[in-house]
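Please read through the structure below; I'll follow up with questions.
Note that one protein chain is taken out, while the other chains of the complex remain in position.
For reference, chains read A and B in written order, and residue numbers begin at 1 within each chain.
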Amino acid sequence: MIAGRVTIEDRLAIEDLYAAYVSALDERRYDDWLDLFVEDCTYRLVSRENYDRGLALSLLSFESKGMLQDRIFGIRETLFHEPYYQRHLIANFIVTPDVGAFSVQANYVVIRTKSGQLSEVYNTGRSRDRLVSTPGGLRYVERVCVFDSELIPNSLIYPI
Amino acid sequence: MIAGRVTIEDRLAIEDLYAAYVSALDERRYDDWLDLFVEDCTYRLVSRENYDRGLALSLLSFESKGMLQDRIFGIRETLFHEPYYQRHLIANFIVTPDVGAFSVQANYVVIRTKSGQLSEVYNTGRSRDRLVSTPGGLRYVERVCVFDSELIPNSLIYPI
Partner (left out) sequence: MIAGRVTIEDRLAIEDLYAAYVSALDERRYDDWLDLFVEDCTYRLVSRENYDRGLALSLLSFESKGMLQDRIFGIRETLFHEPYYQRHLIANFIVTPDVGAFSVQANYVVIRTKSGQLSEVYNTGRSRDRLVSTPGGLRYVERVCVFDSELIPNSLIYPI
């Protein structure tokens, strides 16, 4: 990493981070997923409509790694829900140097598969994230997923 | 850029161009989108069936940057339509050296989200584009999107 620049190695390291993120989430390896965030992190899932108007209301909003851990505990233990599979595709990265590390924008689609049903488009939009370089590699400081639909899926359980 | 070769830097610059294209279009920054084309450009959106048979009939066909500007003017001012969101994912690039710069093929999917509705697959296919190197960076000389469906969506308003 060279301050204020994005090298080829940086680009590939960033794509590696997203691939690890996607793999951990889609395969339900939630501890691996948590490891990709620094302690003092934020995660938001917000509709495009609210985001564009600067409204704070989010479908999911976590303001520390502890809150992410709570969500995972909820998924595993307390949240009553019908399980479903998620499959992410993230592409078309725009990387810009930022304080500490990088800002990264990308487009994503998540395909959902419920038990005994066909796969379908579940959530799509773009992410606007901030990464930081740590001794263990790149990590998420902030992740904001801005989804296109105004409809709030009535059972969004797992992070995007 | 080295004539007749595709360097790693070229590859990343090409992916950057597509990411900028996708971001501008999906976020409706149409002036930014227009900037990615040279003056003497062509843009076509054509069904796979017609394309494979060499038929000229296209769903959209623009033969200069002026015609692209007209379309944007239409989108903003004159075309009566129900707005919808588009979300592109473009992947699996095949880059070959070409006169002036590069030919690029890629697969794409566009997810559409209408107001108050769920997101759905809208248009999918491959693009076959020609890029040229300019002082401002890579630009589109020709963009041809070949979509798989024979159905012509009755309200395709925005470029793909």
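Criterion: contacts are C-beta pairs under 8 Å (C-beta built on N, C-alpha and C of every residue); 3 or more make two chains touch, one makes a residue touch a chain.
These figures come from a predicted structure and were not determined experimentally.
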Among A:S23, A:T134 or A:S155, which residue is in contact with the omitted chain in the full complex? A:S23
Note that chain B touches the chain not displayed via residues 8, 11, 48, 89, 91-94, 105-109, 121-126, 148-151
Take the complete complex as the reference. Which residues in chain A touch the chain that isn't displayed? 8-9, 12, 15-16, 18-20, 22-23, 26-27, 85, 87-91, 109, 111, 113, 115-121
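Here, only the chains that are shown with their structure count from here on.
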At what distance in angstrom does the C-alpha mean of chain B lie from that of chain A? 27
